[in-house]
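One protein chain omitted, others in place.
Each chain carries a letter (A and B) given by its place in the written order, and its residues are counted from 1.
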Amino acid sequence: MEIGLNHYLVLSTILFAIGLVGVMRRKNLLMLFFATEILLNSVNISFAAISHYYGDLTGQMFAFFVIAIAASEVAVGLGLLIVWHKKHNNIDLDSMSTMRG
Amino acid sequence: MFEAIAFYLFAFLTISMFYIAVTTSQALYALSALAAGMIFISAFFFILGADFLGAVQIVVYSGAVMALYAFGMMFFDTTREIKEKQGNKAIVLGLSILSAILVGAIVAAPIVGNNIEALYPMVEGAGNTQEVGMVLFTKYLVPFEVAAVMLLVAMIAGIVLAGKKMDLSLTLMSEAEILMMKEEDKNKKALS
Partner (left out) sequence: MELFLYTALFSPLVGSLFAAFFGASKKTKIAGIVPSALLGISLISSFILLISVLTTKETVHVEMMTWMAAGDLYIPFGFVVDQVSVTMMMVVTLVSTVVHVYAIGYMDHDKGFNRFFSYLSAFVFSMMVLVMSDNFAGLFIGWEGVGLCSWLLIGFWYHKESATWAANEAFIMNRIADLGMLIGIFLVYWNTGTLQYEQAFAAMPSLEIDVLTWIGIFLFIGAMGKSAQFPLHTWLADAMEGPTPVSALIHAATMVTAGVYLVVRASPLYDLIPSVGLFIASLGAFVALFAASMALVNRDMKRVIAYSTLSQLGYMFAAAGLGAYWVALFHLMAHAFFKALLFLGAGNVMHAMDSELDPFKMGGLRKVMKGTFVMMTLASVALAGIFPLAGFFSKDLILEVAFVENHYIIYSVLLFTAGLTAFYSFRLVALIFHGEERYKLFGIHPHEAYKFMLIAMSPLLLLAIIAGSFKMTYFEMVTQLLPATEYHVHSSLTYWIMTIGTQLFVGLAILYAYKKYTSRDIKVPDGTSKMENSFGYKLLINQYYIPRFYEEYIVKAYRELSDIFWTKIDQKIVDATVDGIANVFYQTGERTRVMQSGNLSTMLKWMVAGTVTLLSLAVAFGLAARYSGEIKTFLSGLGV
């Protein structure tokens, strides 16, 4: 049984759905960050797979840059999270209601 | 055959790890499951012949990012059970699955339609570190440098944001000083 591009795409789709569930379901900010990591990784898989089946390195390059962005996002995000936690002593999403209109 | 077995095995492992990461109420479990999932994903990269990317995945995600999260968690009270008020689960699940199917349909549709995988077999040994380096430092040199600057900026931002009062070291302070600092904090909170 040959593993084709579609298999990878389906896998990536499933992982993306799990990530979305996490984004919508979790109220803890740290868990939200985990969920975004899952989203990014699912996309990375499809990039690598498409790159492989097309015989083009561009996909891998994109995955590479996505990893770089994820790393910087973690750095800044965690910093903000720590500041928030110092100030309010929790990291619950529901407690952030300064954007109420 | 070997490839198929490896794919299904790692697919199952990745999905279950990420599922745990998303559903568990223990932050520590979630962190561990996520780290494991990252490593399993690198396996796909190796299967696909993207050796360099797999290595980067392990080093950056499992090494750097997860370590960062682990250190970050030290600031938070991780032992406390995270209580999360849940809304309508059907909406969450329905939206996720729907969007996943749609993304899949969009991504797959032209490829299936044109039967691309047979037309473009992997000819050259793409994915080895040398070729990645050649492409990265010629065609993608400018984005690469920009990414480097971005990482630097992110690093400085992280330090500035998280590093306030880090010059105070509790281990080097005497008990009396620590008590005094706590009193001050209390007064500040009472005032505010």
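Keep this in mind: a residue touches a chain if its C-beta (ideal position, glycine included) is under 8 Å from a C-beta of that chain, and two chains touch if they have at least 3 such contacts.
Since the model is a prediction, treat every value here as computed from it, not as a measurement.
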Of A:5, A:23 or A:82, the one touching the omitted chain in the full complex: A:23
In the complete assembly, which of B:43, B:103, B:135 or B:154 touches the absent chain? B:103
Of the candidates B:92, B:150 or B:181, the residue in contact with the absent chain is B:92
In the whole complex, what residues of chain B lie against the chain that is missing from view? 87, 91-92, 95-96, 98-99, 102-103, 105-106, 109
Using the document's contact rule, name the residues of chain A that touch the chain not shown here. 20, 23-24, 27, 93-94, 96-101
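Assume only the chains that are shown with their structure count from here on.
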Spell out the part of chain A that touches chain B in their complex, as residue ranges. 1-11, 13-22, 24-28, 30-31, 33-35, 37-38, 41, 44-46, 48-49, 51-57, 60-61, 63-65, 67-76, 78-83, 85-86, 91, 94
Chain A-touching residues of chain B, taken from the complex the two chains share: 1, 3-4, 7, 11, 14-15, 18-19, 21-22, 27, 30-31, 34, 37-38, 41, 44-45, 48-50, 52-53, 56-57, 60-61, 64-65, 68-69, 72-73, 75-76, 82, 84-86, 89, 92-93, 95-97, 99-101, 103-104, 107-108, 111-112, 116-117, 120-124, 126-127, 131-132, 135-136, 139-140, 143, 147, 150-151, 153-155, 157-162, 164
